[in-house]
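The complex appears here without one of its protein chains, the remainder shown in place.
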């Protein structure tokens, strides 16, 4: 029998809520709706088990994980029936690097640390990476803070035979993925791009954080789109959208004979679900690599990331 | 020096207008805007030369090709400067199979017959294919009438070492191409398709013909999309659109945890340009294959076709 | 105390389902969501009572109205809690004019006949109008069949002091209403309309009926839009949409200095709700007029109709 994948999560926000709820939904109903890979290296969705959770908000610390994920400002709705208590109590996350050892100690029994905190705190991200190295667990960086793009840090994980997956998860079906696919299609078909823009609107705390500190994320998005003719409008934090994200994408191009081609699309997704649907794969990839003794960058994760090693910081 | 590709066209409609005008524009300006393949097997865009043209409309027959392409109901606008006379006079197209030999004789000097007449006249299409076999020229079937999907006919071209490319060209960047790419992306990313629809509106004579005789084309479009959850609204012939085509595409899906994902897009393209941008490649592929002694189906053309051999008739 | 408005309905389709369910929802919850006029001439929503119903489908005849409204092909979902039996059994509708007297007899006790059958059966519509005249009840024609636009018939209702409201209800918030409002705004603001189109997609039986017999409705829609620069694409019957309707509207115009203005919109509505939200007003207007001895055309109903008296047939 395959041993379950033991995951510690940092951040008890919407993405963690969607991940935890989706796993529970799958366990209860067997549903594979929206599941990209029923198995990754032989590991099913139900093989993933959250064994520890860290948060900084005092109202979350000490609560059962299955309660904590529904506390505001989280706004992912209940996706299924009520959850039974998880038995995992949320622990206090680290606030400075002096706490690396405490966190490392708390990782005992975990194989993968899923770093799912808000983007824009590179020092915190790095401190958790140090804790993972110390504890000997794999690391998944879902934020745009540059960890896997730091060759020195990546080298240390490689040497330690610990996978380091990152940076910045590409949502399962988010704006970047769709926009990029259309731009690639345009190029493949031989059309000439004139201009393109992307507008993103959302209502989560994560989104608010990005809207107020756009820099890292902006860079990471441009990495994903890869053309100077693509323009990003400022993120629009609209609380009434809740955990939904709305994107407007425009593409203007020229075809044979210089004739005009226009494409406009509106995409609505449930942002935390788009993250969880990728995280469920990343943690299984990390666990499988760890078990196989493969450290550092995992090429199989590349298509799930916006800014893998080698892209601009 | 590479010998030019001598093409005979059947049909002096909008698609031929866009092809002829685009080649002229490229010759005069060197522009590669909207050109998918600057070279195909070493053959540039300017290597393509139209040496004969067939039409059934009495007002076109006998006119210089560069005049005939602007006669109504054609409505592709002038894409560049005025065209000098081509020296090619439009010949009377065949109306019954008794004329196969006359047409075959008129193909002398051509390497490729580009069949660019309206869809929905399978007997006529087949008669031209017979003429091509008789004259020893390659054949490109841009209509949805089943020629390349007829194994017996395809076998005769293969045996005669004459390429038979078809059926039904996939526009360079049309609704089918974009819709299919998005559905494939959705599947690749692991989302579960709920439903999808496609609406097409256009103002050309070709479009009117399809709107009034939807059956063959409808089948061919569904071949291209490949899911029973995709629905096609009836084609809307709206003359005021001229040679522009407008499409509305909707995709409803479910992501991780069963959450809703919606995508709506509006695409405007210049339909005849989308055809010409593919035809310029198909005729070069056909010529290159002919010169290399390769007959029948050409795998390299498959991605440019909606209903290649093996798909449903 | 105000006496309740006694309504007989012809047609037990989706529109009747939405009307009956909405009244019940209002009675149980007091909700005024989506209610345009809490009172019409002192009559509340809860004053409306369906006292008789006619249908032609054998599976509906003899069933309680609250069961019959959920039988296929009806596809309005349950909008609230389960309905208690209504006590109204669906009666056999008339199939030829010999049955006018039978129907008139069955209208005893009703004040208003709400004609909510499919459009496109003018003889049937007229026969019900005769029954209403005979029974002395007001008549509301929600179909595009010309009754109120027939001056002779309208004159007979006027003379008999019976209201005749019609033809063709303008949905509470449907494509025509929105499209018309935008075209009017454009004109008010002084822009010059270049072209406009409208695409309607739906999944109800009514919609299928209209898609297959478009003529009367098409005329009625153009009456509502009132410009030869507005083009209607063929209706698209897409069963997967259920009782939802989707419309795509495009407007191209020119502003000051001849610069281009474009507007594209996508509207999704629940079609039967849009009808019921108007029908609840029309039956109250008809009852109030009847009680006041006012017959024939009611000016106060005009804004709720697509083709009132005086518009083209």
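Observations, loosely collected:
By written order: A, B and C. Residues from 1 in each chain.
Convention: contacts are C-beta pairs under 8 Å (C-beta built on N, C-alpha and C of every residue); 3 or more make two chains touch, one makes a residue touch a chain.
None of these values were measured; they are calculated from a predicted model.
Note that the undisplayed chain, when the full complex is considered, contacts A, C.
Among C:35, C:71 or C:89, only C:35 touches the chain left out of the display. Of C:62, C:85, C:151 or C:255, it is C:255 that touches the chain left out of the display. Shown as candidates are C:59, C:105 or C:263; the residue that touches the absent chain is C:263.
Between the chain not shown and the residues C:277, C:295 or C:309, the one that touches is C:277.
Residues 195, 197, 199, 201, 211, 229, 231, 233-236, 238, 240, 246, 248, 250, 264, 266 of chain A touch the missing chain (whole complex, contact as defined above).
Remark: the residues of chain C touching the chain excluded from display are 18, 21-22, 25, 31, 33-37, 79-80, 172-173, 177-178, 181-182, 185-186, 189-192, 253-270, 273-274, 276-277, 280.
By our rule, only the chains that are shown with their structure count from here on.
When chain A is laid over chain C using CA atoms, the rotation angle comes to 180 degrees (nearest 5). Centre-to-centre spacing of chain A and chain C amounts to 50 Å, using the average Cα coordinate of each chain. Among the residues of chain C, those in touch with two or more other chains are 264, 266.
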